[in-house]
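Notes follow once the structure below has been shown.
Up next is chain A:
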Amino acid sequence: MIKFINVYKAFNDQCIPLKNINLEISKGEVVVVCGPSGAGKSTLLRVINKLEPIDDGEIIVDGMHLSDPKTNLTKLRAEIGVVFQHFNLYPHKTVLKNITLAPRKVRGLSRKQAREKAVQLLERVGLAHKRDAFPIQLSGGEQQRVAIARSLAMEPKIMLFDEPTSALDPELISEVLEVMISLVKEGMTMVIITHELAFAQKVADRLIFMDNGEILEVGKPADILVNPQHARTREFVSKILHVH
Partner candidate 1 sequence: MMITGVKITLVLLVTTTISSLLLGNVIAIMRVSRTRFLRVLGNLYVEIFRNIPGLFWVLFFYFVFPELLPSGLSEKLNSYLYYPVIAGILGLTVDNASYVSDILRSGRLAIPHGQREVAISTGLNRVQQWIYVLLPQIYRVTLPPLGTRMVHNFKNTSLCMAITAPELTWATQQIESLTFRGIEATTIATLFYICLAAIMVSIIILLEKYLKIDISSITHSRA
Partner candidate 2 sequence: MGLLEQFSHWNFYLLGTYPKGEIGGLALNIILAALALSLSFIFGVMLGYSRLSCRMYIKYPCVAYIEIIRATPLILLIFWFYFFLPYLVGGNISIFWSAVISLCVYAAAYQAEIVRAGILAIPRGQLEAALSTGMSRLQAMKSVILPQAFKIMIPSFMSFFVSLFKDTSVTYIIGVIELTQTGIIISQRQPDKMLSAYLSMAIGYFVICYTLSHVARRLEKKIGIYDLESYRPDACRDEYMLLPTHKTGDEEEHPSRICSPKPEFRKDL
């Protein structure tokens, strides 16, 4: 589904560089990426739908080659849902309109169709009663659930999560994680950046540890968390587990 082949990304002022990334993620797999800040986790995620371009190597997503100029970026991005750390809801639109905007503009759904689907999705994330609220009126956890619903409205094949819970108050984290777990159960292909290691252990098929733009370890979450091979991983895991 997603394949990284020798991906390099040089340093620029907007993101952290990547070095020699080789990775294959198959359909229905859930991959959790962790590592210290500045490790290039976000960059790894953002190159998948070309929010950041890469300098060398190739990424193939669902059969589409990203470095090929003929690849239809809009179509590619429509297949990939992204959930951001800071939600990035459109502040000038209601919850419902946040969700219906892209299906109507990109998929060409009618207002009614888009609306029905949005209401369905809102029910699923448990926010049907907030459909006419503006994003400012919602709590962080609610905003993030709306953001997830917004991505799902495009019926993506892949979902990317960029630290979806790290901007939330602790008591709001679980409501977002629950929605994500329900997605896992449906067999969605997911790449998740998170520091919630307990959550990772529960849902992830594979765990990736990154530092300095490189993938240091890949493996089953239980293996990496219990018995890390790399010194950097050991240090990181012990620090995180110590806190929790």
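If you want to know what made the cut, all candidates are chains of the complex that A comes from, given by their letters.
Please note the rule applied: a residue touches a chain if its C-beta (ideal position, glycine included) is under 8 Å from a C-beta of that chain, and two chains touch if they have at least 3 such contacts; residues count from 1.
Bear in mind that the values here come from a model prediction, so they are computed numbers and not experimental data.
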Options 1 or 2: the chain contacting chain A in this complex: 2
Residue ranges of chain A touching candidate 2 (in the complex, touch as defined): 14, 49-53, 73-75, 77-82, 84, 86, 88-92, 101-102, 105-107, 135-136, 147, 150-151, 153-154
